[in-house]
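Of the protein chains in this complex, all but one are displayed in their positions.
Here is subunit A:
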Amino acid sequence: MLLALAAVPVLIAVAVRLSSSPPEPGRGPPFLDRVTQNGLFVSITALVVCIPLFLPLTVGVVAGDTIAGEANLGTLRYLLVVPAGRVRLLLVKFAGAAAFCLAATLTVVASGALIGAALFPVGPVTLLSGDTISVGESILRSLLVAGYVTVSLLGLSAIGLFISTLTVVPVGAMAATIVLSVVAQVLGALPQFEWLHPWLFSHYWLDFADLLRQPIAWTSFGDNALLQAGYAAVFGALAYGRFVTKDILS
């Protein structure tokens, strides 16, 4: 899965490089038009492309598999009679899913930076606010964005973990988690549900542009972190409530 994620920036970069006319501003994904001027924008473009579907997909697969996958293989009962401890198992599994979120976004960013540097000129970056920062600092900003996206996916991970405690069929838990991430984004796109929007875990997913300004505006990062922490707490508690008393019959 990480390989597939790494392929996305490569695909974007190669496509832009091979096309004769440079991308026009305003068409295609945001930041696409800047790629030809500065290879460092490949990472950001790739993240924007991956956030709506590809990243939630991989996170859904990993988080949905956490408990249901072990139950399906029959390893869950052996972990529990070790005894690994049910709460400890949940925590380890959530930490694992979070680690995957980080690895996934870092993979996109790193792969994007490498292919961008290989195919396009690299130089000081002009931020959205018009200021210019050095290459070193821009890499730091990329990592910050990766951190933002990782945090964005924690709520979904917790949802996946909870769903995974409900079933012994891992594919079911994966599919349900992915479907939820799509539903959240569809609701987020409908103005009729405006009252609901601030509560959707996908609400701040694409709002990392504030990190590309000078000075950095931390409000969206803070709001996002708070929302994701809320989701993690609620669904973590639900997963705990479900799993601690669950009969393990697989």
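FYI, contacts are C-beta pairs under 8 Å (C-beta built on N, C-alpha and C of every residue); 3 or more make two chains touch, one makes a residue touch a chain; residues count from 1.
The definition used in the following text is that contacts and distances are computed from a predicted model.
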item	value
Protein name, per the UniProt record, of whichever chain is missing from view ("YqhG family protein", "ABC-2 type transport system ATP-binding protein", "RNA polymerase sigma factor SigY" or "Fe(2+) transporter FeoB")	"ABC-2 type transport system ATP-binding protein"
Identified contact with the non-displayed chain, of A:P83, A:G136, A:P191 or A:P215	A:P83
Identified contact with the non-displayed chain, of A:L3, A:L18 or A:L249	A:L249
Footprint left on subunit A by the chain that the document does not show	73-85, 245, 247-249
